[in-house]
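Heads up, one of the protein chains got dropped from this complex, but the rest are sitting where they should.
Let's turn to chain A:
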Amino acid sequence: MTAEHFERGSVGRMRLHVLPTKRFKTFALSLYVGIPLTESRVTPVALTPFVLRRGTASYPETISFRERLDELYGAGFGFDLYKRGDYQIVQFRIDIINDRFVSSNQSLLREAMAFLGEVLTSPALEDGRFRARYVESEKTTVTKRIEAIINDKMRYAAERCIEEMCKEEPYRLLALGRKEELAGIDADSLYREYQNWLANAVVDLYVSGDTSLQEVQTLAESFFKLPAGEPPRYSQPRMLEARKEPQTIVERLDVGQGKLNMGLRAGISYGDESYPSMLVYNGVLGAFPHSKLFINVREKASLAYYAASRLDGHKGILTIQSGIEIENYERALGIIQEQLAAMQRGEYTADEISRTKAMLSNQLREIQDSAYERIGFDFNNTLSGSERTSDGLREAIESVTPEQIQAAAQQVALDTIYFLRDRKEGN
């Protein structure tokens, strides 16, 4: 089978990335809208997609908007909001059946493009601004989302650790924005923020499926009413150094299990040449069930059900997370720190390295089988300005030497220890 690859184009300020493929039963559309994460804009930008999903010019009532998706054979529509590097990114998705599987007399790709284009650029309006009812209702929804983070203690601990670690930079902010700012937003101010957002954001539309760049280009020209101009590009994240002495934050809540999280600065990001070494480092340390953290914290010491590390390549941050018996805090922390130190001393076997490389290579190959994962991988390049292919990254991982892993380990610096524990005093 011939290698499939993305074809590139643009429509005004929006870049197009089209993957012609017959492998999937659907057309997968993914629209990324990114803007630098800032204190002043984070909340209105977060609120915007919530309002956009309430209605468009053609389907202004939410119920007709949702019925339209049902009619399109239950097209999967949704959006995500997250931080990548120093950007706040809104991602809209539509997954829609290829017409050949249903007796449809309409082009479902065309309908999906029309729908998505309207969601972004032709929202439901009244008196030249957003509908006030939608804005008020979605302010409540965003408030509830922010407040609900505490419900999931794993997520809460992870967010709190990042907040404490990144106190001095916008990355401390939640992608959902700040609750206290929502009250000051109204339909008028949000509509202005929205126009400003569209005029300044980096916009990338990805389409995968049985189609061509030309077809997508024509559809995008008809259905996306974006401001004119040249497509902008993402710039690279600012890398901070770890604080001189790691800080320890202990927080008390009504919980049974303690959550031990750690934040470390990795010093390099996705676009750096030494990124593959950092991936292998993270794999040997804690990304897999054969990794040091799982083996030593869970299998050998029976202290936890989960103990893992995660590399955020776009921000150059490494995090460690584990759920433990509260009284075992010192022991678990000691074991984790010992694994970090062992990595720095270069204490890992050829087996640990080859298993890690095999797992990373497998992950990269498996990306090929999912339209959204392929899009996500390509978007990493778009975001970081690199031109990595998955094969190229696999080769780079394969050639990482033990010395390079040790060099990566010595670059990683612990910044923050965060422990979420029970309310009982005394120990």
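Throughout what follows, contacts are C-beta pairs under 8 Å (C-beta built on N, C-alpha and C of every residue); 3 or more make two chains touch, one makes a residue touch a chain; residues count from 1.
The rule we apply is simple: contacts and distances are computed from a predicted model.
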Query: Between "ABC transporter substrate-binding protein", "Phosphoenolpyruvate synthase", "Translesion error-prone DNA polymerase V autoproteolytic subunit" or "Insulinase family protein", which matches the UniProt record of the unshown chain?
result: "Insulinase family protein"
- request: Give the residue, chosen from A:370, A:386 or A:404, that touches the chain omitted from the document.
  value: A:370
Hidden partner chain, touching residue among A:150, A:199, A:250 or A:341: A:150
Message: Can you tell me which of A:361, A:386 or A:404 touches the chain that was removed from the display?
response: A:361
Field: Which of A:125, A:255, A:396 or A:413 contacts the chain that the document leaves out
entry: A:255
Statement: Contacting the left-out chain: of A:225, A:243 or A:290, that is A:290
- line: Logged for chain A, residues touching the omitted partner chain are 1, 23-26, 62-63, 66-67, 69-76, 95-97, 101-102, 137, 140-141, 144-145, 147-148, 150-154, 253-257, 288-290, 294-295, 298-299, 302-306, 323-325, 351, 354-356, 358-359, 361-363, 365-366, 368-371
